[in-house]
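What follows is one structure encoded as structure tokens, with my remarks underneath.
With one protein chain removed, the remaining protein chains of the complex are shown where they sit.
In this document, chain identifiers A and B correspond to the written order of the chains, with residue numbering beginning at 1 in each.
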Amino acid sequence: MSEAAADSSADLVAAVKILPEFRGETSWEVPKERLVELMTALKKEGMTYLVDITAVDNQGEDPRFEVVYELCDLSSRKHLRVKTRAAEGEPVPSVCSVWKGADWHEREAWDMVGVKFSGHPDLRRILMWDGYPHHPLRKDFPLEGLPTEMPDIAFTAKAPLEGGPFVTSPAPFSHEREPRAHPAEERSL
Amino acid sequence: MSTATTTMEFGDTLARTAEMAPQLDVGEKLVLNIGPSHPSTHGVLRLVLELDGEVITKADTDVGYLHRGDEKIAENMTWNQFVPYTDRLDYLAPLANNVAYTCAVEKLMGYDLPPRAKVTRVICCELARISAHLLGLGAFAMDVGAMTMFLYTFTEREKIYNLIELLTGARFTTSFTRVGGQTRDLPPGFLDGVKEFSEQFMGKLDEFGKMLNRNRIFVDRTKDIGVISSTAALDFGLTGPNLRGSGNDYDVRKYFPYLGYETYDFEVPVGQTGDCYDRFAVRMEEMRQSVKILLQAVAKMPGGPWMVSDPKSILPPKDKVLTKMEELIHQFIVVTQGPDAPPGEVYFGAENPKGELGFYLNSRGGGVPHRLKIRAPSFCNLGILNTLLPGHTVSDVPAILGSIDFVMGECDR
Partner (left out) sequence: MAGTITGAMGYNSKVEGNIVLTTLDAAVNWMRKNSLWPMPMGLACCAIELMASASSRFDIARFGAEVMRFSPRQSDLMIVAGTVTYKMALATKRIWDQMAEPKWCIAMGACASTGGMYRSYAVLQGIDHLVPVDVYVSGCPPRPEAVLEALMTLQDKIARSRGVVLNQKQAA
């Protein structure tokens, strides 16, 4: 695959960083400025099926967000993951012009994680309603939600979590990872 | 606007729409809202249609009325705790979701399942496929005016429910799989039950076919309606029967075999025109193929263990937990902290009744995912509606929605 991209442009290849293989899956990382160029070239090379787009919030890292594209070449039965990174507020170029199916995936990434896509024809919220102020899948957004109010459209409230589902938090030490009840001040709706 | 309807030629809908766009753009527009609570939307989908007379000129699909925050919940749970939530994604085929999710986690962990677990899971997937297609079929037929089908398909579904209940204890919120295997081994009598069901089901399927194939109303309302071309289907990321109805033979079970699907003898049916009728026909044939797989799986069910053995991350057998100290400690650790997954990221896609259900897992190590993304086939399949619906009349909408066969639980997650 990499030589395929090579004949389209040598410095595009230089821009791509090949990440170590994990469980037999190939991942590339590309700076977001070259993303559309790379995707167009890849689609020409047979990666006709865009499986999924995921946005990941790595809070505390710089740049904060990671956008992950899963691609699939159906004729040679290959899978490829392309990743790009963006800081908060920085838009990632949209790949809607390459695959039409990217439209909803990018809207979802914007809605849930709050990554903007430049050049997207219609970047609205998709799962939550227009006007909802938060991006729920950000790490600093609490699971129980935050109260909001939009007359005639929707409202939200905090969900009571006490005694609710087991909640563990990722931590290096096992005693910190044990499921715990939430502190008293969080326990009222 | 009578001219617009008379000059319509059936063919590639997308091309037709583009061609008709200038003609459609005259006259007064009526905005029609369908849903989120409407019988033909199979749940809580909302469509905002712009009409010129009877013809749809613009469609806006609004999803998210069943967005329950599954992905956020997953980030706060251990790997095994999330299994019950996968039941409620595509709630017509919970067993298949369970299998897809745990296969993804096992890929992350690097486990290879023992043969008995694999064959058990194949049976689970195929039973789920039949049950989901049956409901899809019944609802589709009801949408286009054939009520009886629904009652017939539900009779068959109840038989599958009985089997599933025997296997898991629940009718459809099964939560059957765990990372590394299943919650329990097959109960006695289950395989015979599956065999018995499969054998009688073929006859029923022929009956269903007869009821619809030559039903004038059904055929008229589905032939050449909602045509999706093969390239458009791929471009929009359609999967499952919707993609195959358009003549593309992508089936994860054949292209990226998992659970030993390469060792089963089955075919992948494809349609020709990609209209509603083709998608229906593909589903009918897929059920036949599933029965074929079921019979093969029952015949070759191997003995031996049905769980991976890795005491650090896999739940130990219950009798040992109750009698041995070490197993008790392992059980405690696995339950409270979750199986210890290595850091890394994987994508695993499985062929579910609705299409490719994929899980992208991003792990930072430890018992909880850092990010879990569900690639929901219904979500991707519905993405085409905005482009597909314009050019059709309002009465085609139930037929198209029924043939796309989506589940909102999965679409909105």
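Quick note on the criterion: contacts are C-beta pairs under 8 Å (C-beta built on N, C-alpha and C of every residue); 3 or more make two chains touch, one makes a residue touch a chain.
Here the structure is a predicted model, which means the values were calculated and not measured.
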item: Touching partners, among the displayed chains, of the absent chain; value: A, B
item: Residue among B:38, B:58, B:254 or B:292 touching the omitted chain; value: B:38
item: Listed residues B:53, B:84, B:115 or B:209, member touching the removed chain; value: B:84
item: Absent-chain interface as seen on chain B, which is shown; value: 36-39, 43-44, 64-69, 72-73, 84-85, 87-88, 91-92, 135, 150-152, 154-155, 157-158, 161, 171-173, 408-409
item: Positions on chain A where the hidden chain makes contact; value: 128-129, 134, 136, 141-146, 152-157, 159-161, 164-165, 189
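One rule holds in what follows: only the chains that are shown with their structure count from here on.
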item: Intercentroid distance (Cα basis), chain B paired with chain A, Å; value: 23
item: Chain A partner contacts - residues on chain B that touch it in the complex; value: 63-64, 67, 69, 71-73, 75-78, 81, 107-108, 110, 232, 234-238, 250, 255-256, 333, 336-338, 344-347, 349, 356, 358, 360, 362, 364, 366-368, 370-371, 373, 375, 379-380, 382-383, 387, 412-413
item: Parts of chain A lying in touch with chain B, wherever the complex brings them together; value: 22-23, 25, 27, 48-52, 54, 56-57, 68, 70, 74, 77, 79, 81, 99-101, 103-105, 108, 112, 125-129, 136-137, 141, 143, 165-172, 174, 177-179
